[in-house]
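Now for subunit A:
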Amino acid sequence: MTELLQMALTGFNLGLMYALIAIGLTLIFGVMRIIQYAHGEMFMLGAFTLYYWNAEFGLNYWAGVGVSAVVIFCFGAILQIVLFRPLHGKNILYSLAVSLGLVLIISSSGQILFGTTVKGIPSAVTGGVLLGGTYLSYERMVISAVSAALIIALWFFLRRTTTGLAIRAVAEDPDTSALQGVKTRRIHWIAFGLGSAMAAIAGCMMGTLLSIVPTMGFLATIKAFMIVIMGGLGSVFGALIGGLILGMIDSVVTTTISGDVALILSFVVIFLILVFRPSGLFGQDWE
Partner candidate 1 sequence: MEQTDRSSRIAWAALLLASLIAPVVVGFDKYLIHVGIIISLNVALATSLWMIWSLGFISFAHAGFMGIGAYTSALLFTKLGLSMWYGLWLGAAMSGAIALVIALPLMRTRAVYFFMASWAVGEVIKRNFAYFRDFFGGWDGVFNIRAPKLDLGFVEVNFADRLAYYYLALFFVVLTVLVIHRINNSRTGMIYWSIHENELLAQHAGINVFRHKVIAFTIACALAGLTGALYAHYQTYISPKSFDIWKSEFALVHVIVGGLTTVGGPVAGAISLTVVDELLRATGYFRTVFFGAVLIAAVLLLPGGLETIPGRLRSFFKRSDK
Partner candidate 2 sequence: MNQLEIRKLTMKFGGVTAIDGIDLSVAEGEIRGLIGPNGAGKTTLFNACSGRYPITSGEIIFGGERVHGLKPHEICRKGLVRTFQHVTLFKGFSVLKNVMVGNHLHANHSYWGSLLRTPRTRRSEAESARRAREILEFVGLGNILDREAAGLPHGHQKALGIAIALAAQPKLLLLDEPCAGMNNDESREMIDLVRRIRDTGITVMLIEHDMKVVMGLCDRITVLSFGTCIAEGTPAEVRENPEVREAYLGSQANVA
């Protein structure tokens, strides 16, 4: 029983972080209809920004998370403006090819610049509490809280602010919102930056729990895509649910059977979801 609870808690914690990455990806797809294959690279760069800030220069952890988010926001926005804007409205394969190119460039320059040795970011919060046989680490609790808070903040941002509403309008119907005076080009780079920044923050969180290497982006991309497919492309809520499902599978199956089986099982789950709901759990039918 306690073991089950422990697994559920780990799964929940993992799921929230997965959701954070996936929401960024789904936001970018929803607004621009591009498959951002280099999303995991933003995750990786976010983690490394924090690593240099915190572990190398010894500056404050939480400020570092903020700096990392801002840096990656700008990086994402610039990428959008320089590389993806010229391809807007063209075949989705072209932007996919560009993002594949980005993966190659970023992950291998990461290996050259950062080296291939495994690095770690010291935890900002330590300790924990034993509650009825279940160990609750403060760090995981803080991370869960921050992830949840960010997801809620994004939710409000998309529903209450002018820019947020404009982002949703562009995602719903780009032509009509352009006619109604929404500056779609501006919305594009904002959404791209925002999505990337969310991945970066997730990278910062994961960076303290796990070790960081320049190739970690690829796994993040895989997880994010799995989640987004499950939940439905463009659906923020779907990404949250998908993240939690995947977190649970990862936690429970990895502990009880093995990591390989967890991965195979999650792919099978995705495949089945798509067969029975061809547009994901909460997705729309994109033509």
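Keep in mind how these were chosen: all candidates are chains of the complex that A comes from, given by their letters.
Methods note: contacts are C-beta pairs under 8 Å (C-beta built on N, C-alpha and C of every residue); 3 or more make two chains touch, one makes a residue touch a chain; residues count from 1.
Just so it is clear, the structure is predicted and the values come from calculations on it, not from any experiment.
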| item | value |
| --- | --- |
| Candidate touching subunit A in this complex, from 1 or 2 | 1 |
| Residues of subunit A defined as touching candidate 1 within the complex | 29, 35, 83, 86-87, 90-94, 96-98, 100-105, 107-109, 111-112, 222, 225-226, 228-229, 233, 260-261, 263-264, 267-268, 270-271, 274-275, 278-280, 283, 285-287 |
